[in-house]
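Let me begin by presenting the structure, written as structure tokens, before commenting on it.
Here the complex is missing one protein chain, while the rest keep their positions.
The chains carry the letters A, B and C, assigned in the order they are written, with residues numbered from 1 in each.
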Amino acid sequence: MDFELSEEQRLLQESVGRLLSDRYGFEQRTAYMKEPGGFSRALWKQYADLGILALPFAEEDGGIGGGPVDIMIVMEAMGRALVLEPYLATVVLAGGVLRHAGSKVLRAGLIPKIADGSLVLALAHSERQSRYDLADVATSAKKDGAGYVLDGAKGIVLHGDSADKLIVSARVSGKQRERDGIGLFLVDAKAKGVSIRGYQTIDGLRAAEVTLAGVKIGAEDVIGDPGKASPVIERVVDEAMAALSAEAVGAMTVMHEVTTDYLKTRKQFGVPIGNFQVLQHAAVDMLMATEQARSMAMLAAMMAAEPNAVERHKSVAAAKVQIGRSGRFVGKTATQLHGGIGMTMEYKVGHYFKRAMAIDVSFGDADHHLATLAKMGGLLAA
Amino acid sequence: MDFELSEEQRLLQESVGRLLSDRYGFEQRTAYMKEPGGFSRALWKQYADLGILALPFAEEDGGIGGGPVDIMIVMEAMGRALVLEPYLATVVLAGGVLRHAGSKVLRAGLIPKIADGSLVLALAHSERQSRYDLADVATSAKKDGAGYVLDGAKGIVLHGDSADKLIVSARVSGKQRERDGIGLFLVDAKAKGVSIRGYQTIDGLRAAEVTLAGVKIGAEDVIGDPGKASPVIERVVDEAMAALSAEAVGAMTVMHEVTTDYLKTRKQFGVPIGNFQVLQHAAVDMLMATEQARSMAMLAAMMAAEPNAVERHKSVAAAKVQIGRSGRFVGKTATQLHGGIGMTMEYKVGHYFKRAMAIDVSFGDADHHLATLAKMGGLLAA
Amino acid sequence: MDLRFNDEETAFRDEVRSFFKKSLPENIRRKMVEGKKIGKEDIVTWQRILNKKGWAVSHWATEWGGTGWSPVKQYIFLDEMQQAPAPSPLQFGVYMVGPVIIAFGNEAQKKKFLPRIANIDDWWCQGFSEPGSGSDLASLKTTAKRAGDHYVVNGQKTWTTLAQYADWIFCLVRTNPDSKKQEGISFLLIDMKTPGITVRPIQTIDGSREVNEVFFDDVKVPLENLVGEENKGWDYAKFLLGNERFGIARVGLSKERIRRLKELASIERVGDKPMIDDERFRTKIAAVEVELKALEMTQLRVVAAAKNGNSNKPDPASSILKIKGSEIQQTISELLFEVVGPYGLPYQPEQIEDDRVNEPPIGPDYAAPLAPTFFNWRKISIYGGSNEIQKNIIAKAILGL
Partner (left out) sequence: MDLRFNDEETAFRDEVRSFFKKSLPENIRRKMVEGKKIGKEDIVTWQRILNKKGWAVSHWATEWGGTGWSPVKQYIFLDEMQQAPAPSPLQFGVYMVGPVIIAFGNEAQKKKFLPRIANIDDWWCQGFSEPGSGSDLASLKTTAKRAGDHYVVNGQKTWTTLAQYADWIFCLVRTNPDSKKQEGISFLLIDMKTPGITVRPIQTIDGSREVNEVFFDDVKVPLENLVGEENKGWDYAKFLLGNERFGIARVGLSKERIRRLKELASIERVGDKPMIDDERFRTKIAAVEVELKALEMTQLRVVAAAKNGNSNKPDPASSILKIKGSEIQQTISELLFEVVGPYGLPYQPEQIEDDRVNEPPIGPDYAAPLAPTFFNWRKISIYGGSNEIQKNIIAKAILGL
């Protein structure tokens, strides 16, 4: 058992941390939000230079061969900085699909471009009605010669409006909520029949609604075995939840730090408000919630690569429960302890709160995963 | 709308309050607990003299014709004093069955004896397996000439070991958890085939397990229409829950008062511990929980006599939810704020906590009733 | 004791309810139900309808347009208005400065301001909070110095709700810097058109622009705009803040929001069934319904006590109204956010600001306001004395700690 980071990991942590602390001040972030796509292309290039866009990919595919702990390190730093760039969408989600199911040709064609920052990808999986059910896919893929024709609509596609290519899930067989029968397809964002409506999300990031009307897919753009994509999607989403858990921990850490500082400096009734015992205990409660979340983000990182899918999902779901609950609690308490100032756009703590809430409702909120976990019999064998 | 008590009710409140404050000191109560049956027969006689044993019965049956608000007044006072006597068992539960379903003959025979304190009754309804399901009755009543023969077992019969007579529910037809087919029967505690095993409950009161083996019932001791008792049982249990809600409010009020006093007198670090803001806020939280409970006990009292059974049950169930949650919270917090002393048998607050817990698990705990309420569509029409 | 309304009260409730049903403009009602932005125009329109009926300032002294209703009727009126759901008449005029002027203003002030408040001819805002004085209101620093027939006001107010529309602001200002902090404060009425006043909007995290900073730079205010006596403003402010007893729990509003919640949960589907049929979610709704019912009963106890004239000693029940009311409102707003799940994510301010936009909404057409309202309503446990401050007050005033 070992909680220490390796030398490489420490270097990674330092270099990402340094870049983001230099380049992600509050005003800088506000400016990035106004750029096309709602993020900084310049920073994206710097991520490429730092190697973090290549991080989880195999060396033979042009990657660095990092693991979930490396992703955890990056995502926690991104959570601290409240990063806008499509790292989760491109590297973790779409990249995860390529890693686990992409053909050698596809990997060779796409991963070097991800790595050098020239390709932004998005995973278009969830739909208006699917909520948190990964098997709920109504978009259809009909066989068409060697390829397929896609029809349907995808919702809340993270960074779908800046992606060059989309990885789209669609049903080749079976009923709408059946686990079997789902395929994954690489779709050019500019392909005929694809229409994309981008929008900002409550946390200042971007997403899109994607409509697919008779979109033709060549055989070379079919990812993996059509009809057998569910295990891939589940695995990638577990990896994404592990990554989001780390991001949330970064966000909570900042909320806790900022709030503790505020308690030390803000004066009321002639003393720093941190003198008031009730506020002290609230800050301690925030600390405990953050540390419990940190512990579970570590568990999620460790278990993201677990071969047993049931054990993997249980651990990640448990982490998501903790992250969701801690994130809400820390966000609400940070806001409450700041009073009015915490509710303003001009002050950073509210933005972290919004991100924490957005993370909770991404890929299933705490109650959803708690119910899943309960249905699976909980964590401990009876 | 009027929250004021009538002149009679104020007098009732005063006289019961005075009697109990004179006669229910901590040591006195401990002594009563050691008497046969675990309560004071002398006080029981005084309740008779005060008229409260006759309170809810119709004047023509030898009662006083009081309503649920009068019962609320008595029960709240009993909750404050942590009374041991079988008031709920005799007057509210068994008495309720007689009021709603007893024949004129039965009422004439029993109610005057309840009123004068010479008869203790108990309702033997729930069974080992029934938990909180009022329709779960396995005890059987087989037709036997003009009467019936009862076989089965009843559990946690409140004050079943000091009752002169039991009102026993048994199934004349239908399956174990069917609402139809339940009858109610008056059984002498000394009748052949009845065995009673009494015991103390965690709150210092008494209950019993009752076994019925071929117990013969004459036609005159059949209560109401055999097979149609469920509405009666449900109504009586709703009345009992309303009464228990008031008792719980009395207990919570004392816990809150005692704790607030303790905060003012107990010194640590050279100051009364009530100077510490965290403990102040905990005391305020106790106050809020108690007042919310008080409000709901009032609602339950008002709705206990509501003719619409659905509306009646919804309101009483909602009250039981609030009572259960508030009672647990107030009890736990009172104990925590007292520290070690609150956990000792020699100090009163722990006894109130135990009673509050016992009330929660009587006739269904907070979560049980919350689920019921949710199933019934909640309180507000959509 | 009978906690039900008597026949007269029931008849009154029916009258009020049917008036709201008939007279509340449908577009305003719809915006309220949907949680969209209620603009200045909506409030003015509605308050004038009320005022025409004689109900805009129902709780005022009858000589200034009040109705003389009993506390129970006042409660019913507010509860039904919130359930309609209708916007409140402008709080800052009708419930705040109006009663202060009635109680402490001079005859000229009454005649000048009260009819205009009732008819919302003037839009009022409140100048109490300052950047340095959050929970510690009495530490305010804005000064008013006498200079001939006027005061010269300098300083800054903040969290000034809807100051962007305001014709007038009522302010607490420091008129005697040398006395103890509560004692040198006066209550001034200031015309927002006076030179030297600058309003800067503050955007809140939900994206809305309700609150503002208001800067005073050598603002000349005629002496006649002083309410009551100089240096007695703190008493008037306490009077004002103490008037909130009936409305503050917002039980009627929460009832209406729960109905909306149930409606949306019947539309939204989880898998093959409506969300309302999900046991977990249904139980969460029931839990808040129980809390709300308890609060409603508590509120009625307070109202009944007022009816019986026991309103002077602090009532343990009244103290919990604000805290519990805010917790319940926040819980409901969280459940409303939860109903739409991931479709709470799209940020669509245009769908909230104006419901006649050309673009269709993203996701369900009811989703746009839900997450922003959740964030916005965090304010409810902060403003008007945070819940922490409320508990301090209860601990001291009620428990004697």
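As a working rule, a contact is a pair of C-beta atoms (placed from the backbone, for glycine too) under 8 Å apart; a residue touches a chain by one contact, two chains touch by 3 or more.
Bear in mind the structure is a predicted one, so any value in this text is a computation, not a measurement.
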item: Partners of the unshown chain among those that are drawn; value: A, B, C
item: Residue of A:Leu19, A:Leu84, A:Leu150 or A:Ala283 touching the missing chain in the full complex; value: A:Ala283
item: Residue in contact with the excluded chain [from A:Ser230, A:Gln322 or A:Thr344]; value: A:Gln322
item: Touch residues of subunit C, complete complex, unshown partner; value: 279-280, 283
item: Interface with the unshown chain - residue positions in subunit B; value: 126, 128-129, 131-133, 136, 155-156, 177, 197, 199-203, 207, 209, 266-269, 276, 278-279, 332, 335-336, 339-340, 343-346, 350-351, 353-354, 357-358, 361-362, 365, 367, 371
item: Absent-chain interface as seen on subunit A, which is shown; value: 1-6, 9, 69, 260, 263-264, 274-275, 277, 279-281, 283-285, 287-288, 291-293, 295-296, 298-299, 302, 318, 321-322, 370-371, 373-375, 378-382
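Simple rule for what comes next: only the chains that are shown with their structure count from here on.
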item: Distance from subunit B to subunit A - Cα centre to Cα centre, in angstrom; value: 54
item: Distance from subunit C to subunit B - Cα centre to Cα centre, in angstrom; value: 42
item: Numbers and ranges of subunit B residues touching at least 2 other chains; value: 277, 281
item: Junction residues of subunit C, two or more chains touched; value: 388, 391
